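Note that one protein chain of the assembly has been removed; the remaining protein chains are unaltered in position.
Then we have chain A:
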Amino acid sequence: MAILLIAEHNNQSLKAETHKVVQAATAIGADITVLVAGFNCAAAANEAATIAGVDKVLVADNAAYEHQLAENIAALVAELGKNYSHILTAATTTGKNFLPRVAALLDVAQISDVIAIESADTFVRPIYAGNAIATVKSADAIKVLTVRPAAFAAAKIGNAAPVEALSAVHDLGVSAFVSAELTKSERPELTAARVVISGGRGMQNGENFALLNGIADKLGAAIGASRAAVDAGFVPNDMQVGQTGKIVAPELYIAVGISGAIQHLAGMKDSKVIVAINKDAEAPIFQVADYGLVADLFTVLPELEQQL
């Protein structure tokens, strides 16, 4: 048995999710090879070599991999993956994009969004927006898994695994990167933050999201949103928390003007402590909140900022 784990990075540095996938992989109990595929990505590869539990790092450094185009990454991973018993990556938009393609090329199933590893062939994953939890067993020769980062702690740093360069280049030529509009923020990433404060339709417009800024500054929090707030154009899509957005499990989650639809709960109900601020005492969000405050958000947000 051996594990191939595909790192997530921006060519310069690793994304925090990778450390969590390594932690998940150690539960399988086999050698872990981390693949860093990118362009001018040596720094990211060297960083991967410092994660405890990693036995080897492979680097595929080529322009074909610069933007993580699924067609090219999948061809590379499927070729390498033949020699492994498990292929893992994070259930992020990058991982969800290329890994099913790898599974199909290898003619095996993919098990999505794994939240617990029971053994080398048995895995736990949520279905139906987290309203049911399935334990599944795979008889495939190669187990292909996306791992939900929010369900695992980060592996520790402290290692000097060997780094090996690969020369294989896969460029299918059917896709090309055109442009990216990345949201710039000084705040921690939603999926890595210790505290998350999210606004919903109750915020009324995008300008009012500024009411969350001061609180987020004081708590070192990331700012999220419900689908309704994103669809209404208050904030960008990458802020959506939920079944079909980002899954977060911070120590503290503060839901402001969010009703608590099952699709939203699916993305945050594993948070350690949940606070809900909503003017409707019957809002379903209060059923999962440790501390509920029935109040008008426009009154209490300034107070909260001041009292922190």
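Note that a contact is a pair of C-beta atoms (placed from the backbone, for glycine too) under 8 Å apart; a residue touches a chain by one contact, two chains touch by 3 or more; residues count from 1.
Going forward, contacts and distances are computed from a predicted model.
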item: Chain not displayed: protein name in its UniProt record ("Electron transfer flavoprotein subunit beta", "ATP-binding protein", "Glutamyl-tRNA(Gln) amidotransferase subunit A" or "NADH-quinone oxidoreductase subunit N"); value: "Electron transfer flavoprotein subunit beta"
item: Per the touch definition above, residue among A:Leu5, A:Ala103, A:Ala150 or A:Ala222 touching the missing chain; value: A:Ala103
item: Which of A:Ala2, A:Ala42, A:Val169 or A:Leu293 contacts the chain that the document leaves out; value: A:Leu293
item: Chain A residues that touch the omitted chain in the full complex; value: 67, 69-71, 74, 92-94, 96-105, 107-113, 122, 126-140, 172-183, 191, 195, 219, 227, 230-231, 236-238, 243-244, 246, 251-252, 262-263, 269, 272-275, 281, 286-294, 300, 303-304, 307-308
